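A single structure is presented below for examination.
What follows is part of the complex, with its chains left where they were.
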Amino acid sequence: MSEIKRFDDLADFSTEEISALLALSNRLERHPEPEALKGKVLSLLFLNPSLRTLASFQASMTRLGGGAFVISPEMSIHGLETRPGIVMDGAAAEHVREAVPVIASYGDALGLRAFAEGRNLTEDLEDREYRGLAELVSTPLINMESAINHPCQSLADWKTMDDLDIPVSAGKFVLSWAYHPLALPLAVPAATIQMAAMRGMDVTVLRPGGFELPDVVMNKARRLAERFGGSVQETDNRSEALDGAHVVYAKSWSSTRHYGDKHSDYQLRNQHEDWCVDEPWFQPAETNCRFMHCLPVRRNVVVSEAVLDGPRSVVVAEARNRMWVQMAVLYAMLGPGL
Amino acid sequence: MSEIKRFDDLADFSTEEISALLALSNRLERHPEPEALKGKVLSLLFLNPSLRTLASFQASMTRLGGGAFVISPEMSIHGLETRPGIVMDGAAAEHVREAVPVIASYGDALGLRAFAEGRNLTEDLEDREYRGLAELVSTPLINMESAINHPCQSLADWKTMDDLDIPVSAGKFVLSWAYHPLALPLAVPAATIQMAAMRGMDVTVLRPGGFELPDVVMNKARRLAERFGGSVQETDNRSEALDGAHVVYAKSWSSTRHYGDKHSDYQLRNQHEDWCVDEPWFQPAETNCRFMHCLPVRRNVVVSEAVLDGPRSVVVAEARNRMWVQMAVLYAMLGPGL
């Protein structure tokens, strides 16, 4: 891989390519290259809220000598219409069909965030909105979280586990559903289990009934596990899941049984307010079992303060690693290459 | 011209100066100079919404090795008062009389956007707000769209036509009014016809009765046409206007018959919902007749999707050229000069 054109999905890359990206990100962390992307521009388009992504991509470009600009919906722009074929006589004065190629045209690459609609599971699993917008872009493109993927987060999480010497082949990775008052997207859980599977780990998805991950997600992760030497299973048995775990990665997501039906989702999830990751969860786990989360996280709802502020928690390291891995992606995309 | 101090109006520049700016922008497009404005700062003050201008000016500065910062009204600032002589005991905590010189003082140049009030035609034609604010600025200044001008857009449009080999002296340029649900400013139509006139083209303003461009705008364009070898006429006859046209530039604007009277304007404009530029318009025109628009544009209101997504449309190229021409202006203003 001499150059990356699209960073849509970690599963598009080989082990060698991912190893090279991780090695590059470690090198850039230790040895700054503030001239590598001199005069280069990263366009950042957020169709949804952001903090880490917003900050870390700007910091990434500055550290490499380039720069970024941000367009996001709360700005005083003209309202962005996304529906195809519409007669635009309402509030929105601009359509994404112009906005996206124009914004992309000012940069050497585009970062794009477009969350799931959360209405139609098939559409979200196909990443229809992101793919539709991506078709409008002729520059290199980075997925900054779409309906079903979050490759920058996954690469950062991979680096975080490497930094902590968490075992690869014998490593046990638990992705645990957690309670949250809202029905959240599937992007992070889907991206996370495939990342852990690609890292060759034994992955367990722990969740209550009704929150099973969709077959298409589980099957993709299983195929990757087979290729990379890991395994993927699913359970609602907490002590079984955590037995021997090296990592508990917490995340809330929508009920897949009631996807798009908020009322039924809330009725179901509200029966599981006890799914707040807490110290007793870790009793059967490895002493050094780590707690991971992509942030933002609701304290004492998704995870207790005892865990989040304690020595298990590596959430700030994960967030910081966003910067180093994104620098590697940008360097491979716009700079000297991999 | 060794240096530009103000970029207020394209009409302030000679053919030679504009040729030099266009040549410079073409050079910077092909040969990056990421050290030209090293350590230089562009202050950007938006008193009105923006997308292309916001993005393209930041990208322009990054590509030349400098940087920009943005102040815009939706930010968490303190509310900006513009009225002179006021006792500031209301919501606004800051007056433009301090804000503008302060913001300007942090930059080597200031970009300023201040739209028309749309209440008083005389004031807007005199560009009273922009001129009033410009008086507070001692640094170099760039008009990022004022009540009656938009020189960056015009220079980008000029470059776009050059890039497409659209004829100069024999070129026929049609500025067509189009339907839009709101009463929009005169800045783009005024700037556009004078640009086309300065390019030496035969300019036709096509609009329904009641949407005549003001005499002061038409007369200025006619004087420029005389100086630069073009011509300017006005009509409401579509087939006559489009006969032999090389470019149809669509734009909506306020009724000048009812300027500042929204009710009467809407009554009049709503009779012209059929002024949506569509393929049949082009039947009598040149086969290769191009469609231009400054964006944002309302699909299927101002122009049909067939035209906008079809091969005539050069709207993304126009937007992208904003960046290259602005880089030339900034380079001439703050860098090695023209």
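Labels for the chains are A and B, by order of writing; each one numbers its residues from 1.
The rule we apply is simple: a residue touches a chain if its C-beta (ideal position, glycine included) is under 8 Å from a C-beta of that chain, and two chains touch if they have at least 3 such contacts.
Remember, predicted model here, so these are calculated numbers, not experimental data.
Participant: For a quick check: 2 copies are placed, so what copy number does the complete complex reach in this file?
Facilitator: 3
Convention: only the chains that are shown with their structure count from here on.
Participant: Can you work out the whole-Å distance between the CA centroids of chain A and chain B?
Facilitator: One centre to the other, that is 40 Å.
Participant: Using the touch rule from the top, collect the residues of chain B that touch chain A in their complex.
Facilitator: Checking each residue of chain B against chain A gives 32-35, 46, 48-52, 54-56, 58-59, 61-65, 67, 72-74, 181, 295-301, 305, 308-309, 315-316, 319-320, 323.
Participant: Contact residues on chain A for chain B in the complex?
Facilitator: So the residues of chain A touching chain B come out as 38-41, 43, 66-69, 71, 74-78, 81, 85-89, 93-95, 97-99, 101-103, 105-107.
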